[in-house]
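A single protein chain has been omitted; all remaining protein chains appear in their positions.
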């Protein structure tokens, strides 16, 4: 499927070809080759072992969990798992690279080809889906961090990240627009978070992308690509594609040629620039790391990894539609993030239990409430689902109070607002504030009698055929009952009183 | 009683336990011998206080009945081993002043067994050399001299030249060496001592400054096969910190030592008869064959057809690995930093490494960088690793016909310091007999066989199957018992 996206140049339209190398930090307690912690935000050089600092004579020993997570991720990407893989040394000099080489996998990566389906429009899950090829996934070490702004003439080196495990997930150059690139990363991130192999936290650098961009005349030969390093948000990825494609088109149309190079994105200026410091580093002299043995996996190991995978977003979305009867949109919203689905499923289980009903029976109101009420409120409060003041237990209780008629829709909204403020249980709020809906026919009949007496003229008009006045009597009754009367009961009693 | 410094590991251990002397007396005697042998330049750093401290601990332990297997035995430690709190330089300028906060697994095991440390032994810089002339801290001089009455300083071999010289001079009873392509065996041969390179993976490489990771192995050097067996027992063993370490039990090699080779077959590889080999070496090789026959073994001729390609393969693989292993010496985290005025980071690297590495080290880093560089990798590195596969196969085929191989250790006796320093390839050829077994990771021992016409020692080498250190020790012992090598360098220092 060819993207419709085009860059308009002076010589006509240009297509953009995008491939992404996503670096995802593997969720692990310890680093890839040492026992130092991976914790974020520690004091400088505190999460560093002698191995991470490349002290003389230090040797790497691979963390089995990182291998397992890479395999699980590969399986979730529908990819080939290589039972025999190996680590190589990628040689270059930089102050954030203590060994003088990065341990990575070039010749024999742990995961080979795969593919994922990416919906092109987030809002339209039943719309077009594009399959993006995965070329490979390999495991490698992260580098340390350089701080440039703490001293006028020196840079400071912090090795806390040095040796943290990364998965590099290399896509095929299958994307043709900024939106496709973003959709791919969004889907990839969702899968990684479901699998639990990466927290997908782009602000903390747990996930970042090298964006390869080239341009060509529609259907023409592939152009020379540039690689913009370390782009750390969806928005920036789209910006990089836009600005880099535009730059290349302008360059070519001005008679220049695109140079294959590494570039850096400057979010403040919204532009990419050549990264001179790494220009001479292209001869990486990869060779197998003789400090490490090949990684040989058994079929059993892979089978166990496969068995440990959770239901993945696509499967879950289909199940929500088919078994729970949710709309495609709701199913897509609820499954986009592993946390949302987890929250929803807890709400569902508790709702079904509270209402003594099946999950399918309670699914729709639960989904509607979560998406329109809770998400709306969290959005207003600027909070994430995991920071929600309303727990799923309380959500289920609220839904049950509506279902059994204790609360009307209006009352439920009032109770929900109080829950947001106090975090209290809805039943308690109903009790304390007396918000319980009344179905006490005697009390309602008394009120109705008073209203009819006070509005004898309107009663006359109604009986004379002005049906619309029925709403007026409902409103008056509800008002007199301070909104707590069961609207159904009010309707019934009014009809009886008016129609005789 | 004999002079304490003439005793070997077993004798010191046993005499100490029999209370013939205290550990403190032993340490004191060797400390004095070390202090009196500065002319040999065997040590980069001496640690008499450490030796005494360990000796006092050994004396107390003996009294308490908790003495370890090496209690009372002072040792030298090659400077390639990182030793906690004691400068460890790999004989380089770039690591001058580097004081590890950690102890290498192997030296740690020796200390744990009760041994003491007399000091850090000089060596070829980063273990690159066969003559001990590449040390930043000066050449090591062999205690041996030619019998021509001249005073030509002789090479102790390399890279474990400080080790070999010190043992031959009786200023240490034994010491650690490391062997990448012959660095234990060739210096042992040059100085008339024994040296054992175990199976690759027997001794942990953790804490040993890396030269070529797929080849480096620590091993013992001493004046007898038995002493080597005792030391290796303490040095070897699985180490979870080294991924290439072998998870195999360490046998009691000393207990099972036997020079009886009845039923064993000894292979004589015909490709080891190289051009221009001195006649005396050939004669010693034949003599060795006779000795092993006398010990009950049967002699068979075998073929290792790719032998001649071992050295060139080695001189691609070892420098390639070294070029990456030595990239960490960059002036950022430890060691030398050269920062010319106005230098940026990359300038600092280049200046530091230019000033910190010696000529031979630079030469090997350059070769290693070149053979891995874009466009050359397959022609050099991949081809060398394929040839290495063929060399391993050669040995596997030989093992179908025999149990051990007998070869000379080195193609010549020791040469004078400076004799080969202008000709790198001639220097590399010193390892022609030791490199093939290094490439295959096999255990091999060097045992002194006799003296040549110049009065210099010559050695024999026994190569065994992977993990058959016992067989190698036993065949070595059979040679030792028959060679009766008792020559000793006359003290001139």
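Chains: A and B, in written order; residue numbering restarts at 1 for each.
Convention: contacts are C-beta pairs under 8 Å (C-beta built on N, C-alpha and C of every residue); 3 or more make two chains touch, one makes a residue touch a chain.
We adopt the following convention: contacts and distances are computed from a predicted model.
**Q** Name the omitted chain as UniProt records it, choosing among "Aspartyl/glutamyl-tRNA(Asn/Gln) amidotransferase subunit C", "Threonine/serine exporter", "4Fe-4S dicluster containing protein" or "4'-phosphopantetheinyl transferase superfamily protein".
**A** "Aspartyl/glutamyl-tRNA(Asn/Gln) amidotransferase subunit C"
**Q** Where does the absent chain make contact, in terms of the chains shown?
**A** Output: missing chain touches A, B.
**Q** Looking at the full complex, which residue from A:157, A:448 or A:469 touches the chain that isn't shown here?
**A** A:157
**Q** Which listed residue, B:46, B:243 or B:470, touches the chain dropped from view?
**A** Candidates B:46, B:243 or B:470; residue touching the omitted chain: B:243.
**Q** May I ask which residue of B:323, B:409, B:461 or B:474 touches the chain that does not appear here?
**A** If we include the chain that is not displayed, B:323 is the one touching it.
**Q** Using the document's definition of touch, tell me which of B:81, B:380 or B:485 contacts the absent chain.
**A** Looking across B:81, B:380 or B:485, the contact with the absent chain belongs to B:380.
**Q** Mind listing the chain A residues that contact the chain we can't see here?
**A** Looking at chain A, the ones touching the missing chain are residues 28-30, 34-37, 43-51, 53, 61-67, 86, 93, 95, 146-148, 150-159, 264, 275, 277, 280, 283, 285, 288, 292-296.
**Q** Spell out the interface residues on chain B facing the chain that's missing from view.
**A** These residues touch the chain not displayed: 97-99, 101, 199-201, 214-215, 240, 243-244, 246-247, 306, 309, 312-313, 315-316, 323, 327, 330-337, 339, 343-351, 353-354, 357, 362-363, 365-367, 369-371, 373, 376, 379-380, 382-390, 392, 424-425, 439-441, 466-467.
In this section, only the chains that are shown with their structure count from here on.
**Q** Could you state the distance in Å from the CA-based centre of chain A to that of chain B?
**A** 58
**Q** If we count contacts the way the header does, which residues on chain A are in touch with chain B in the complex?
**A** These residues of chain A touch chain B: 50, 53-62, 89, 91, 93-95, 98-101, 155, 157, 282-283, 285-287, 289-293.
**Q** Which residues, counting only chain B, touch chain A once they are in their complex?
**A** So the residues of chain B touching chain A come out as 81-82, 88, 90, 95, 98, 100-102, 104, 205-210, 212-214, 240-244, 320-321, 323-324, 326-328, 330, 332-334, 345-346, 349, 369, 372-374, 377, 381.
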